[in-house]
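Sharing a structure below in structure tokens format, with a few things to ask.
Subset of chains shown; positions unchanged.
We just call them A and B in the order they show up, numbering each chain from 1.
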Amino acid sequence: MRVDLNTDAGESFGAWALGDDAALFSYVTSVNVACGFHAGDPSVIRRTIRLAAAAGLCIGAHPGYPDLQGFGRRAMAVTPREVEDLVLYQVAALLGMTRAEGVRLAHVKPHGALYSQAARDPALASAIARAVASLDSRLVLVGLAGSSLIQAAADAGLPSAAEAFADRAYLADGSLAPRHLPGAVIHDGNIVARRALGIIRDHHVRSLDTDRDVPVRADTLCIHGDTPGAPELARTVRAALEGAGVRVLAREG
Amino acid sequence: MRVDLNTDAGESFGAWALGDDAALFSYVTSVNVACGFHAGDPSVIRRTIRLAAAAGLCIGAHPGYPDLQGFGRRAMAVTPREVEDLVLYQVAALLGMTRAEGVRLAHVKPHGALYSQAARDPALASAIARAVASLDSRLVLVGLAGSSLIQAAADAGLPSAAEAFADRAYLADGSLAPRHLPGAVIHDGNIVARRALGIIRDHHVRSLDTDRDVPVRADTLCIHGDTPGAPELARTVRAALEGAGVRVLAREG
């Protein structure tokens, strides 16, 4: 049993700080770096790459919609062509910036509404996969377990990693419960840890809308970094997993 | 006698079109593609790379200040560190996008106020050179002939190309006359052609503020594309140069 723990990072912008990247980096094994469209600016990105490299983490690009004010969380009616181009641009920027720092870009994980829309929409998913494959076909595409994005990676000849969320509620159909629903985001570290273990060891998680378990098979678990107490939660989850004999290490580890 | 003719391109943004890239591409030999900060968006950039590749042109990145409204033409009090990071980001994006299209990124030319400030300020010039060198030390840094940028390229071990402007007036000290001065921008194609020839064949150009000639040695001449009649002007300049026996071809040609 093994799992990668990933977190979104580099989500500050100019004078605005968000998240405690340095603290979180002690507990996760992979990091998704915001690329400047929904968060991050060139200086933040560079600083984040250096911090992640120093912590020995696996570094990925985290492209999102061009919507700073909405933090990339507002669904937008973009065409597959627009998505292909905006993912290409952002991942290309990260690819060059990691090389300039002497480290390797290992994966790509779409952010926010782009992630959610691509999970359900094969045309968007395939636009993302095309953009990534045109840059480097060894890049791992990270997407919601069982979603269109995982399928699109396979179709494009890209490796993929199936992601699950121990701190987000699932609906019975295997999708994530929208954030505005009561109970959609789980803050109690012990519950999150228990759910993480359920996903990795038992391959299922209790759904929000029914009493039934939803089957989930995941290569990587997301630890959200933009909430107070995120580092402590990451510590709790990692300790629970390792206490149960799960090896926590990046895909390449 | 030889010279490269370069033009800035990909300066449209979303619904807003600017310049007639396709027409200009018949007359120039190199193209500087806006990178999304002062102009250009991911879809415009990709389209421009494809158009330039189809025309067999030498393709470069044209990074600028993050100032869409001012088109990157307003000087900004940025630190060398900020400049290094924003050039790194933009050039990295173009480097990946050209590779994804199967073509090579050959050069980098800063845009607008970044170009002018770097011509005079060794710390900014050296920040730009550092960013470019960290991505690929074969990239040619294009800067104002005789300026700090050319010196910074040499210091960073980068090849450089000295640029002159046949359609912009020079001051006696060899700097470009600011755009707001009367006579700073020359629109008459025949005069521009004559000045181009003067620069390439005789290595000097008449100054705006005195009656004297300013010495200029240039590897490349800029043809501005954001004015009406730009393609016709480019045609006139090229014909005049070739008529006088100057070979017009890209650096690599």
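Simple rule for what comes next: a residue touches a chain if its C-beta (ideal position, glycine included) is under 8 Å from a C-beta of that chain, and two chains touch if they have at least 3 such contacts.
Since the model is a prediction, treat every value here as computed from it, not as a measurement.
Trainee: Given the 2 placed subunits, let me have the overall number of copies in this structure's complex.
Mentor: The whole assembly in this structure file has 4 copies of the sequence.
One rule holds in what follows: only the chains that are shown with their structure count from here on.
Trainee: Can you give the whole-Å distance between the Cα centres of subunit A and subunit B?
Mentor: 39
Trainee: Please output the residues of subunit B touching subunit A within their complex, sorted ascending.
Mentor: The touching residues are 36, 41-43, 45-46, 81-82, 85-86, 88-97, 99-100, 131, 134-135.
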